[in-house]
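Here the complex is missing a single protein chain, while all its other protein chains stay put.
Chains here go by letter, A and B, matching the order in which they are written, and residues are numbered from 1 within each.
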Amino acid sequence: MSTTDAPPVRAGEGNRPPNRLFKNLTAKIAAIPMVLTAMVIFVGCTVWTVVHSFTNSRLLPKLDFVGLAQYDRLWGTRRWLISIENLAVYGICSLIFTLVIGFTLAALLDRKVRFEGVFRTIYLYPFALSFIVTGLVWQWILNPDFGVQNIVRKLGWESFEFDPLYNPDIVIYGILIAGLWQGTGLIMVIMLAGLRGIDEDIWKACRVDGIPIWKTYVVVIIPMMRPVFITALVLITSGIVKVYDLVVAQTSGGPGIASEVPAKYVYDTMFEGQNLAQGFAASTMMLLTVVIILIPWAYLEFGGKKHG
Amino acid sequence: MADASMTVPATGLADGPRGPKPRRAFSRGNIFLYGTLGLVAIYYMIPLWVMVMTSLKGMPEIRMGNIFAPPLEITFEPWVKAWSEACTGVNCDGLSRGFWNSVQILIPSVVLSIAVASVNGYALSNWKFKGSEVFFTILILGAFIPYQVMIYPIVIILREIGIMSSLAGLVLVHTIFGMPILTLLFRNYFASVPEELFKAARVDGAGFWGIYFRIMLPMALPIFVVAMILQVTGIWNDFLFGVIYTKPEIYPMTVQLNNIVNSVQGVKEYNVNMAATLLTGLVPLTIYFVSGKLFVRGIAAGAVKG
Partner (left out) sequence: MKTITGILAATALTGVGAANAADLEVTHWWTSGGEAAAVAELAKAFDNGTDHTWVDGAIAGSGGTARPIIVSRILGGDPMGATQLNHGRQAEELIQAGLLMDLTDIAEAEGWKDVVHPSSLLDACTFEGKIYCAPVNIHSWQWMWLSHKAFADAGVDVPQNWGEFVAARDALEAAGKVPLAMGGQPWQQNGAFGVMTVALGGLDLWKQINVDKNADAAGGPEMAKVFEAAAVAREMAKNSKVQDWNQATNMVITGEAGAQIMGDWAQGEFQVAGQTAGEDYTCLPGLGETQILDTGGDAFYFPVNKDADVTAGQKELAALLLSKEVQVAFNLAKGSLPVRGDVDLAAANDCMKKGLKILADGNIMPSGDMHLTPDTTSQINDLMTEFFADPSYSPEDAQKSYAKIIKTAD
């Protein structure tokens, strides 16, 4: 271990204790599981996956290289292209709505609400239920024959149309409705935990200064919660990239292939189509996209020496 | 505490008088507040209503098709069937078969994954060392990999270590896949803990573990709750890992749930499906509700600050 390692205290800290090398060592030992996981599992398995994406592995992984053939086929497949388009639409909507709804609910709950526990559990319960069945319930609710459309028509509005899961143009929004229902609770809880980390005194001082509540949130609280927002952002986006159950349970990608998503393409080609290499090629493309977005972020986050 | 200025949020928490926010009981604001919370709650509850109602109906009534209507004739048969009678292959003892297996998987997996990740997050935010941020970035990347891709390489790794088809292997897998998000969660939470607390403890001579247990843990209760919610939910509802990395004697309850719900051929018993799902969801739900008590303001609970 080099003695020129970064100081054991946070960046910007000038005051180094004398026994820092020893303590630094403790931190390093404590981080061994993380380092192993990062290197062996995430780097190792990713390399393994990428290597196998250049092969023609079918049911079993094997090293029989075919160059870029899997990628050629991938980008010539309509289903993959539609999947990407869907992911973009779903991803943007889901990201914005989840953040806004999650934060708003958390902020409301943080106003010293009575029965907070009850509300919190209600917003969070969808997260606890396996989506295989709740997806079926949404399928019913959104089904034109016995769901919302039927109810509204019975109330007298005969021409009312609401059949998102059966209309290829809007099916992805039908999935979004259920996705938000399932996912916002967790983000609400994370935001709430973040808000709980903010000192009462800040609120006091803002009130003393006469800053309106909404402005306090926008100008003071949200900037202070930057780390929490980053956590939420990673959680939401990684969930979006991996979205699978939601689609399978509600539409299995239909009508036709109108609601297919990339993770489903990966899974289906690997295990239904028994074409591992094609699935690996697709997941490599997904990962590549994430790397392109994430590396600049990491550089910004760690490159500078400031912390919020 | 040098900076008491409220307009510089980046410096963290400020000093000042403490106390509850004043509020009036029946103000317009309160009506708006509870109105909004209530409406949203109703929206969230609709699917639950449908599920509970369906689970209390008999199949003929379900076929009639009004999913929102309460049952004409309440029956608990589907619940009994889901818990103790539904067949999965030749074993007809419902969800009860895998319940204790699930508990056995859940407890070590949740404890280990949270323990490891919280220490990671703590080391990453307070005890950075050279390269720590690289490892962290890799971990975050890992959160984006569709985990299905990793199934086979992990099978090979577990086989080589010799813990394939065992509880230990499954716990390890849960710890690994929980690590990216949990580490991020803890790191970012600890990053927002006032630096002064950490400094003061260092001056008092506290070390890595001392600070972790005496200062960070008590301050981080809400985030431990979040981590627990994430892990309990994820591990309790996990089906794929539980079935791939173990064997029938220790299959988790979700295998039975999947078998009840996902049977492709034959008549779908929607009422039993709903009852089974609700039953399976009870454990995480209970934990959400009970652990909510820990959702307190970290600083106030810490009391280290004064």
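Convention: a residue touches a chain if its C-beta (ideal position, glycine included) is under 8 Å from a C-beta of that chain, and two chains touch if they have at least 3 such contacts.
Predicted model, so just to flag it, every value in this text is computed and none were measured.
Only one residue in the set B:Val40, B:Met164 or B:Met274 touches the chain that does not appear here, and it is B:Met164. The missing chain lies against subunit B, touching residues 63, 87-92, 148, 151-152, 155-156, 158-159, 164-165, 240, 243-245, 247-249, 251, 255, 258-268. Taking the whole complex into account, subunit A touches the unshown chain at residues 58-60, 78-79, 139, 143-145, 163, 166, 168, 251-258, 267-275, 278.
Following the convention adopted for this analysis, only the chains that are shown with their structure count from here on.
The centroid of the Cα atoms in subunit A and the matching centroid in subunit B are 15 Å apart. Remark: subunit A residues 2, 5-11, 13, 15, 17, 23-24, 26-28, 30-31, 33-35, 37-46, 48-49, 61, 105, 108-109, 111-113, 116-117, 119-130, 132-134, 136-138, 140-141, 145-147, 151, 181, 185-186, 189-190, 192-194, 196-207, 209, 219-221, 223-225, 227-228, 230-231, 234-235, 237-238, 241-242, 244, 263, 266-267, 270-271, 276, 279-280, 283, 286-287, 290-291, 294-295, 298, 302, 306-308 touch subunit B in the complex. Across the interface of their complex, subunit A is touched by residues 4, 6, 9-10, 12-21, 23, 33-34, 36-37, 40-41, 43-48, 50-51, 54, 65-68, 116, 119-120, 122-130, 132-133, 135-150, 152-154, 157, 175-176, 179-181, 183-185, 187-189, 191-193, 195, 198-199, 202, 207-209, 222-223, 225-226, 229-230, 233, 237, 239, 254, 257-258, 261-262, 270, 273-274, 276-278, 280-281, 284-285, 288-289, 292-293, 295-300 of subunit B.
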